[in-house]
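The structure appears below as structure tokens.
Here the complex is missing one protein chain, while the rest keep their positions.
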Amino acid sequence: MLLIPCPHCGDRPEIEFRNCGEAGIVRPTAADDAAWTAFLYLRSNPRGLHAERWRHVHGCGRFFTLHRHTVSDRFESAP
Amino acid sequence: MSRLPTGGRIDRSRPLQFSFDGRQLEGFAGDTLASALLANGVTVVGRGTKYHRPRGILTAGPEEPNALVEIDRGGGRREPNTRATMQPLFDGLVARSQNRFPSLRFDAAALAGLAAPLLPAGFYYKTFLSPRGWHHLWEPVLRRLAGLGRAPDAPDPDRYANRYAHCDVLVVGAGPAGLAAALAAAETGERVILCDEQAEPGGWLLSDPQESIDGQPAWTWLDDAVATLRAHPRVRVLTSTTAFHYGLQNFLALAEILPEGSRLRERLWQIRAKRVVLATGAIERKLLFHGNDRPGAMFASAARTWLNRYAVLPGRRAVLAASHDSGWQSVFQLQDAGAEIAAIVDWRAAPPPPLLEEAARRGIEVLAGHGVTALPDGMLAMPRAADGTLIRNRTRTLFCDLVLMAGGWTPTVHLFSQSRGRLRWDDAADAFLPGEPAQNVVCIGACRGTDDLAACIAEGQAAGAGTSLPPRVQRAGGLAVRAAVTGADGRSFVDPQNDVTADDIRLAVREGFRSIEHVKRYTTTGMATDQGKIANMVGLAVVADTLERAIPEVGITTFRGPYTPVSFGTLAGRHRGVLFEPIRTPPLHDWAAAQGAVFEPVGLWQRARYFPRPGEDMQAAVARECRAVRGAAGIFDASTLGKIEVVGPDATTFLERIYVNALANLAPGRCRYALLLREDGCIADDGIIGRLAADRFHVTTTTGGAASVLHMMEDYLQTEWPDLRVWLTSTTEHWGVIAVQGPRSGEVIAPLVEGIDLAALPPMGVACCTVAGIGARLFSVGFTGERGFEINVPAGHAPAVWQAVLQAGAPHGITPYGTEAMHVLRAERGYIIVGQETDGTVTPDDVGLGRLIGKKKADFIGKRSLDRPDMRTTGRRQLVGLLPIDATVPEEGAQLVIAPGSATPLGHITSAYASPTLGRPIALGLLQSGRVRIGTSVFALGSTGTAAPVKVVSPMFTQPAGEGENG
Amino acid sequence: MAETIIETLPPGTRLALRAAPEPAARLSGAFGVVLPPPLLTAAHGGKRAALRLGPDDILLLAEEGAAASLLQALAAVPGAGPVSLTDISHGQIALRITGPQAGELLNEGCPLDLDPATFPPGACTRTLFGKAGIVLWRTGAAVFHVEVARSFAPYLRALLDEAAADLA
Partner (left out) sequence: MPQRFSFLSLARGALDGHRSWPEQWRSPDRPDADYDVVIVGGGGHGLATAYYLAAEFGVRRVAVVEKGWIGGGNTGRNTTIVRSNYLYPESAALYDHALKRWEHLSTALNYNVMFSPRGVLMLAHSVHDEQVFRRHICANRLAGIDNEWLTPAQAKAFCPPLTLAPDVRYPVTGAALQRRGGTARHDAVAWGFARAASARGVDIVQNCEVTGIDRDAGGAVTGVQTSKGPVRAPRIGVVAAGHTSVVMAMAGLRMPLESYPLQALVSEPVKPVFPCVAMSNAVHAYVSQSDKGELVIGAGTDQYISYSQAGSLQILTQTLEAICELFPTFRRLRMLRAWGGIVDVTPDRSPIIGGTPVPGLFVNCGWGTGGFKATPGSGHVFAATLARGEPHRLAEPFSLDRFSTGRLIDEAAASAVAH
């Protein structure tokens, strides 16, 4: 079980959180089919540092972004 | 009896009766089942899984592969595969051997041993090739032969608990190193947890009282250490507690087995530690020789444990088969305790002189540079040639009933490896040792390859204090394991439980299974219940030897949790029956239950499905309830609907972006049916949006969608549109919702409503008022196609208001109805249920709700996706009504086809009911190009294969009475 | 070891206040407690308490029956700016757990470190107990106040009762 650093509540156990997928995916306003498909479905899914969103659902309720290495599963500071 | 008259840590004042395979035996408090069996001279305890050869107790610890027994406490408390070495003896314990038929002494399946030449590693892959031959003939036979004990056949009545804990230092292993670490950590004032898998702390010290620490006898030091720790307010000592899982960020899980007779059987500890100290010790290695699996062959260290800790002499005449110094001491102690020593057979040509001198002094014959092979009643010793094979023409016969094996030590690095720390091969230690850690963890003592007691203590003190460790100290040595297996007899057992021999491993390598992972899987080495604690290093050495590679080049298989097996019950904890998951009930549940309602689960909720009267089945009850609603008035508990209060100056903007509907023009005091899409354009949820004030909305969601809709809204609010000044508050549980529906609903509630002019409340209106004296939000909406109201009152007042409405409605024939009637009523009107008419692939247009979309809106969730080619294509499945021609209710899920023989599905029936209003069955379905097919017929193909014709009609079977507009 | 007592508290008033610190502060007078308390702490005075559960998320607790008047009073505060106040009094139920082993009992299902050094009296947060979300507020060295959604209360209570029986 991960220990997740909530920017508001500090380190808290993973079961209080919900992972909300890759961060930084901009919702396009006027998009062609390709751009819209990319927004909907294409993900970097990296073997390495991953910017991802979490929500502290059973805590402060806030969404925030963290960087985690997907091999070590360790949280790291933003690149 | 081989119990010694004195000594050991057993309590001779507390004799305990137990039975094994029906034999009544006696042991003492402090015994394990294994020590008590040995004390009673029981040597055969189990059978190997493949050849069913008899097996004895090999070890004194959790790594035991042979002495697995069934423990039966009666009823559902019978369990298989319990390690006799880890089972504390208790009075009345009933144990049985396993995997033998008809008895342990005579096992018919041992005939498999005769067929051994036909059963090499992986034999089953090479034969039984025809599908019928395998599955029908051979598989059942092989299955019956495999497996160990019997699964229980009654539900387990015992209780299991869970505990989360935090500490500064978690010390795993209460041997000398771990105890020293815990003592040192306690001195710093930190929060310390010390756990050990054994029932008693002490680790190897319990087996070695001759040692001394700080000038004190080992057991005196031990008693003091344990007493100090137990008395310390910041230290928790957990015995019979195995650390079995090492997760990320120093999260460890421990399984505690509570003493026999406790209220709880086991407890799961989930611990987050700032630092972890692993003092998990080391496990002895076996040697490979023919007969190394026979009863009476055991680890030299185990013999010492039997002798010192349990005062049991495990045999009368012993042979030591050693490639390592550490076994010699065991033999000397056995001799002191009265055993005869037939000989010490050491693989090495030149064991250390001090050992040779001591043996000579004791008159023990030493056969250096020799190996052994089995005789029916002893061992045959022979010189080992340079290639490791035995030189058969110079033999020495050694009669014995005990063969001690000492092949060196494997540090218990399982948890360290699970923590994702790197292991590194160390030639001097002849083992993989902990290398670079991935977390805040240190390994000390035998787990680090240190075998000197003083050094173990020193390492513990450093680790406990958080200072850097002194260098590793290793005193004993031996022949490298790779050299020790060279030339080993092919029939030697590497993995005694899975009956894997040296030849099996060599065969696997020959057949191209070169990766150690392939060898493991092809031969099943290390896959037995000890998870390779016995077999892995030796098996690895055989692979390395066969491939002529160094051990670290071959690598090791992955250490996985649990460290030792953990019962399902411990992991499931208290989450069973009603505690498995919360059962949520709405505020009127008790009333419904008292009425004899039949309930249905919807997510975590229990909802009243119908209210049968005496003699009524579901259909009759539902028909009556429906007729009441259509004819007069019905009352329904709608409290489970999700409710969200949306408040703030930008609330309208926000909701316009979330829902497909135009909402800017929704006046305060009015409400609207609204659809919510996912970004892919498919319907996610629906509900009513009521505007209470310019900046305040009361939004409802489906029962199942409550949490996810709120989460989705928060996501957009916080991530996409953080500039909007809006707040979302769940009010699902605050409001009890009483739906009163039917032509007379207005008359029913009129006398109860105060504060507004009810007559002036338009359909799709919302007002704050009081109902039966309780502050309420009154919605004039219906999901039935009738004039209707939904009265929202604070949940605690809902039962009283419900009663008041019932009373007021009695003269009008008000009838409670459940979810089933609700479903029928809405279907008659063609209203969809999200999750039934929709399944995550359905657009608003598909269900005929395209008109809800605010045409002038620049954006809303999912808008852009509706423009994708396949969302606009013709031939999508569309919601239609279906009228069965033969007047039977079709099956929900039935497939729609153009003609009975057609194999092309055109859609399916989403809902089907007997409609009391229409007096005939009706159905809703999604049908390819459904709207243009209205007026035609298609066929509904059910699960039994019968195709029935259905007429395609508009989904609106009945026209709304009032303007109780849903869509 | 003294017993651990689990009591269901009588009904009370609960308001969900969503507001940034600035506007929240202006409501202090009308509510009678200094708002907002520091994050993850509770402030209380008399029968009223404010639990700051998130940056803009404050749970106001007050005596039973005060919802309507409080809502009115708070709405009437001049210049309070945009805030959200919602009555959720009936949506939650409160329990009090008292006793030297109260923390251990809570750790049967709550994954947080409840050592008084890390979770002292006055600390509060949303968290989990088993499969129920709760609001946990330590009101004394050996006293915890727990808020749970109405429909989760029977589950929470049953789980606590069973665990408490095993602790005893």
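The letters A, B and C name the chains in turn, as written, and every chain counts its residues from 1.
We adopt the following convention: a residue touches a chain if its C-beta (ideal position, glycine included) is under 8 Å from a C-beta of that chain, and two chains touch if they have at least 3 such contacts.
It should be emphasised that the depicted structure is a prediction, and the values quoted were computed from it without experimental measurement.
Given that one chain is not shown, what are the shown chains it touches?
A, B
From the list B:11, B:139 or B:720, which touches the chain that is not on show?
That would be B:139, which touches the missing chain.
Just name the one of B:4, B:483, B:871 or B:956 that touches the chain not displayed here.
Of the candidates B:4, B:483, B:871 or B:956, B:871 is in touch with the missing chain.
Footprint of the hidden chain on chain A, which residues?
Touching the missing chain: residues 1-2, 14-15, 18-19, 21, 33-34, 37-38, 40-47, 50, 52, 68, 70-73.
Which parts of chain B face the unshown chain closely enough to count as touching?
Where chain B meets the chain not shown: residues 49, 76-81, 99, 117-118, 120, 123-131, 134-135, 139-140, 142-144, 146-156, 158, 245, 247-248, 251, 253, 268, 270, 420, 490, 503, 507, 510-515, 517-518, 521-522, 524, 527, 529, 531, 558, 560-562, 565-569, 571-573, 575-578, 580-581, 583, 600-602, 680-682, 835-836, 839-841, 865, 868-871, 891-895, 897, 903, 905, 908, 941-943, 945.
Just so we're on the same page, only the chains that are shown with their structure count from here on.
List the centre-to-centre spacing of chain B and chain C in whole Å, with centres computed as mean CA coordinates.
33
Averaging over Cα atoms per chain, report the distance between chain A and chain C in Å.
29
At which residue positions does chain C touch at least two other chains?
111-112
Among the residues of chain B, which ones contact at least 2 other chains?
Within chain B, residues 270, 272 contact more than one other chain.
Show which residues of chain B lie in contact with chain A when the two form their complex.
247-249, 251, 270, 272, 420, 438, 679-680, 711, 714-715, 718-720, 859, 864-865, 868-869
List the residues on chain B that touch chain C in their complex, please.
159, 161-166, 191, 263-264, 270, 272, 574-575, 578-579, 581-587, 604-605, 645, 647-649, 695, 725, 727, 729-736, 775, 794-797
Residue numbers of chain C touching chain B in their complex, please.
Its residues touching chain B are 11, 16, 18, 56, 68, 82-92, 104, 107-113, 115, 118, 130-132, 149-152, 154-156, 158-159, 162-163, 165-166.
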